[in-house]
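The chains shown are only part of the set, and none of them has been moved.
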Amino acid sequence: MAAPITHIPAKDDLAYTFGGRLPVAHLQSGDVLTTYTEDCFGGAVSTVDDLPSRVCQMPYLNPVSGPFFIEDAEPGDTLAVHFVSIVPARPVGVSSTFPHFGALTSTSQTPTLQPPLEERVWLYDIDTCAGTVTYRARNADYRVVLPLDPMHGTVGVAPAGFEVRSTIVPDSHGGNLDTPELRAGATLYLGVNVHGAMLCLGDGHARQGQGEVSGVAVEVAMNTTIAVEVIKGVVTPWPRIESDDALMSVGCARPLEDAFRISQHDLVTWTASLTGLDMLDAYQLVAQAGTAPVGNVCDPNYTMLARLDKQYLGAAVAYTAVHERLRQIPPPPRAWNGRR
Amino acid sequence: MAAPITHIPAKDDLAYTFGGRLPVAHLQSGDVLTTYTEDCFGGAVSTVDDLPSRVCQMPYLNPVSGPFFIEDAEPGDTLAVHFVSIVPARPVGVSSTFPHFGALTSTSQTPTLQPPLEERVWLYDIDTCAGTVTYRARNADYRVVLPLDPMHGTVGVAPAGFEVRSTIVPDSHGGNLDTPELRAGATLYLGVNVHGAMLCLGDGHARQGQGEVSGVAVEVAMNTTIAVEVIKGVVTPWPRIESDDALMSVGCARPLEDAFRISQHDLVTWTASLTGLDMLDAYQLVAQAGTAPVGNVCDPNYTMLARLDKQYLGAAVAYTAVHERLRQIPPPPRAWNGRR
């Protein structure tokens, strides 16, 4: 393992797109990187009076750190990104409603003639020692202690076809997937579309519910350590996630059933190739043994995961066991690696 | 508690609709009922050569037992249906593909010019002692032992507005919800639309994956014990489920995001009424603490659940603690009640 690399972006280094940017650093396959990511509001919301639509300005939302140029990553390869540690960098997380954004309001893509919901900010106390995030109601004396479950909402590479996409968008290049499965201990597989892959990450969440129904999670800056590895000559059509227990395929689309179809189709195909089952036998196995964790139902594309426990795959090993290898990397001191 | 009532339907007693039928038996609020339900193929598929499209005939699919007339249930009330025990009545469960049905094929509602997938049947060994269901591939020597998790795919009451709906359809009256959450130990709440409620149930699954992606679960006849209770004067707009740990709201619609919206909207509303939080504070809590278990993505309406752990609801108690009361009912001998 190479010596750890640290990249702390200056404010002007932050990116708002996947693709279309010069790299901020170069990594080798096998490198371990520690970086800092700003929250989705660029740190501009710190009190309940900082209404996001006033203190933020489009398109300067959802900044990501990167792009990181991965040496030797070429179109047709797969980039494995293993999350060694994700630690909130502030003791307070923020959430909010945002005008015409979220699943229980009309939006710019599902417009109605109704006025927007009230814009309101919530602050959450984050206790990394206790492993908790505390919700406090704004209009009542009501507290709920929730488990801390740090994750990155936005991780991706440059898109194919010369495209450049806003960091708000999830698609086959990754991006704003907004799934709680991208926590420490997980490995994300992304198909490489351009020389160097151009990896970016950001949008840390202290936790989020499945679906991110209000459009905003418990947003917080993060100190994050990842390890990257290039898997040569292996195509990955949609993002995939491996945890210690399960394989997951990610689909991003609208309507939501198409995100479901994409994720399930990829998991069936992947299962067939890992087990040697024919397509219908793999379809049947996934149908009875699979789960379907919801990512987001609020972003420009929705995200669904199709998940299968590894125990149902016999001796099959994905991507030449890169997850198991990268899982051995010791977390940095004071890290949160999902194993406490 | 009243003495248990047993109703074993004759083949001609089976129903294929919710609504439009005379009751097969009358129950009082508080009664415990043991009944038998046929599988979705009416028991006609017992070998891999029994292709469902040949041995079954539309509309004689997905039979249900009932309707049971619940004394004192009136429009505007809620019917609580607690599953005391659900036990597979046969040692073999069946599954299949079905022409132009399922999420990874074109269908009658999403038609294309492509021919259907191959129709293929799978048999599963069910071991109620070991608590397992065993998948065997058809075109490979491949076995996977899965946990037995018996549930009912189809439970509902007569619809509102004088409608009669096929048992294939899930909607606000319940019906073909196809969610694994309807297992023993759970309580289903259904709004009553007609005098007597007219409860029916069927479509037992030894288990199913989230989404029921191939369109067919591990189908099996069931011996099932339920307890019913009428909650007077309480309106329930969409089906709700309570387990020992969580409250769940069910949404049925297409596209899938509308099923998501319905379920989340109901859970937010329900949370607000249980806690006294205002709507936006409840929205925020559900957004960060909720999960979204997928039911089916193959039936005429799709089903999504919105789920919140009870521990995040403080001292709030749903429906005057009817779940806690009914949970005390002892299961019959040799029952499967989800507590083994």
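Each chain carries a letter (A and B) given by its place in the written order, and its residues are counted from 1.
In this section, contacts are C-beta pairs under 8 Å (C-beta built on N, C-alpha and C of every residue); 3 or more make two chains touch, one makes a residue touch a chain.
In this text the structure is predicted, and so the values were computed from the model without any measurement.
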{"item": "Total identical subunits in the assembly as filed, 2 in place", "value": "4"}
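By definition in this document, only the chains that are shown with their structure count from here on.
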{"item": "Geometric centre distance via CA averages, chain B-chain A, whole Å", "value": "33"}
{"item": "Sites on chain A touched by chain B in the complex", "value": "95, 97, 103-104, 117-118, 120, 122, 124, 133, 135, 137-140, 142, 144, 146, 207-218, 254-257, 260-261, 264-265, 268, 275-278, 280-281, 283-292, 294, 297, 302, 306, 312, 314"}
